[in-house]
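All protein chains of the complex are present and in place, except for one that has been dropped.
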Amino acid sequence: MKTTAATLKLNLGPQHPSTHGVLRLILELEGEKILSCEPDIGYLHRGMEKMAEGMTYVQYLPTVDRIDYLAGCFYSELFCKTVEKALDISLSQRVRTIRVVLLELNRISSHLLWIGAFLMDLGALSPFFYAMREREMILRYFEKLTGQRMMYNYFVFGGVRKDIDYLEDIEEIIKVLPKKIEDYEKIITDNPIFLTRTRGKGILEPETAFNNSITGVNLRASGVEYDLRKTDKLYEGFEFTPVVLDGKDAWARYKARVLELRESLKIVEQGVNILKDSEPLRQKLINPLTLKLPEGEYYSEIEAPRGLASLYIKSTGMDKPYRLKWRTGSYYAVNLLRRLLVGEYLNDAIAIAGSLDIILPEVDK
Amino acid sequence: MNIDELKKIVDGCELQENKICIKNDLHYVIEFLKNNYGLNLLKSITAIDLGEDVELLYNLFSVDDGENVVISIKVQNEAESVSDLFDSAKADENEIYDLFGINFTGNENLKRLYMPENWKGYPLRKDYVQDDTRLAWNENDRSNA
Partner (left out) sequence: MNYLYHLYMEFLAEHGIPELFGNITYYVIPFCIAAAAFLVVVLALVLAERKLLGWLTHRKGPNRVGLWGLLQTLADAFKLLIKENVTPDKADRFLFNLAPILVFIPVMTVIGIIPYSSEFTFVNTATNVILYLILVAFPILSVFLGGWASNNKYSLMGAARAIAQVLSYEVPITFVVLSVVTLASSMNMTGIIFAQYSRLGALGWFCFPCFIGFVIMFICVLAELNRCPFDLPEAESELICGYNTEYSGMRFAMFYLSEYGLLFANALFLSIMFLGGYLSPFGAYLSHIIWGDTVLASVMVYFEQAFWLILKASLIIFVIIWIRATLPRLASFDLLKFSWVYLLPLSILNLFIVVILKYLTGGAMCGLS
């Protein structure tokens, strides 16, 4: 990048407080105005795809949660789903519901952390701690159920590791959380300073979003109704409305996530009601030691908190995948920054980058 | 979408399971699909090393009618870039360049992404050997980067 005397080249990151990990943005600034932005990634690359080629499916299963440490369930589910598709296993109603409940709880905890971190980027202190407090309830529940706070490793091929328990804890979460979300809305949503920081900032037109392969909440906040959960077999029978907002700006992306918290709570509530009435889990799991995928290519998708996630597995009939490819939402969001930040001021850039909900392990894989 | 219409335009195009295999004219086919069938989202580009050549899978999607189309093409070390059609292709092609060593003609911004600048070899290739000194990252080389 060529810099003239009037411009300043600034390395934002990789050790910067508001890049949420190890993202490095090479910015060219004129005063505080951004002339160009070049994301540099790869500081967290663990070679998840290369790793898979040397591991059996069961060995690989515990590692997939690490792709997104804030929403590990989703990648577990995606991996299990693809393997189940290959082996042609269908899930019982109870397993399906357990998975949906845990996925949605995980989505809530992920969005809560985002709300806190986003407001922290904007300089507000308290929402971060409030969001963390509520997230703690969910993490405590996960710890009780799976023994882990973040890397759950709870879903297995064709089922779950053990039957769900402590439903009263989830009911407590369902009872408490809506009031807390109202509290957040009171101190954040209509705050005039928050509005000036986010309204009309980082406008993402639907065409730009399509062109940059942006999916998930970011796309829905641009007025496009595309929610994979609507067509997902897993979510069959659950009532919810995808959150679609027409704001296209950072504020809309914030609001969409807050509304999505409520929708997710609705799904969790329905799931808990089903779980309370249905019989205890009886599942016969496949023997993981002899697990081999039949030859072929398998592809599946899921609506993760940060956009569409998909997995492609090519198997040659061995116990290890021949090629495995993850598609994650954040990877494309990072590349969108190249476009979205140009012409903005530095402090708006932080708000815009924050509003896209980028998480680095997902980018680097 | 109808495969027959595509067959009229492109030679050697056939349907295999869920994917449409083409032999060449990648850019033309994708432009055709984008403009005529509303396939406006390139979900991802997947590369698979098949030994003698590399297969590229283009996962196209139409948000309006929810249609998925997979285009498959087998290439050697060079492929046509579709980054002028989809901005997201820039990122995907860069990743494939980094991990498979495929050069996309028409994409100017290819660079090592995950690997260090002076890394030798392409890790997701099947002939990549981890312990080969020829491929290993040499600390002394860092000055050249």
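Letters A and B name the chains as they come in the text, with residue numbers starting at 1 for each one.
We adopt the following convention: contacts are C-beta pairs under 8 Å (C-beta built on N, C-alpha and C of every residue); 3 or more make two chains touch, one makes a residue touch a chain.
Small disclaimer: the values here were computed from a predicted structure and weren't measured.
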Practice problem: For the chain that's been dropped from view, list the shown partners it touches. | Solution: A
Quiz item: Thinking of the whole complex, not just what is shown, which of A:26, A:174, A:187 or A:342 touches the missing chain?
Solution: A:187
Quiz prompt | Touch with the omitted chain, as defined above, among A:58, A:244 or A:346 | solution = A:346
Quiz item: Which of these, A:74, A:130, A:154 or A:210, touches the one chain of the complex that we don't see?
Solution: A:130
Quiz item: In terms of residues, what is the contact footprint of the unshown chain on chain A?
Solution: 8, 10, 16-18, 32, 119-126, 128-130, 133, 187, 191, 193-194, 196-197, 345-348, 350-351
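Throughout what follows, only the chains that are shown with their structure count from here on.
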Practice problem: Report, in whole Å, the distance between the mean C-alpha point of chain A and the mean C-alpha point of chain B. | Solution: 25
Practice problem: Write out the stretch or stretches of chain A touching chain B in their complex. | Solution: 41-42, 45, 47, 49-50, 208, 210-213, 215, 224, 226, 231, 296-297, 299, 308, 310, 312, 314, 322-323, 325, 327, 331-332, 334-336, 339, 364
Self-check item: Complex interface listing, chain B residues touching chain A
Solution: 17-19, 40-44, 46-49, 57, 59, 63, 66, 70, 86-88, 90-91, 99, 113-115, 123-124
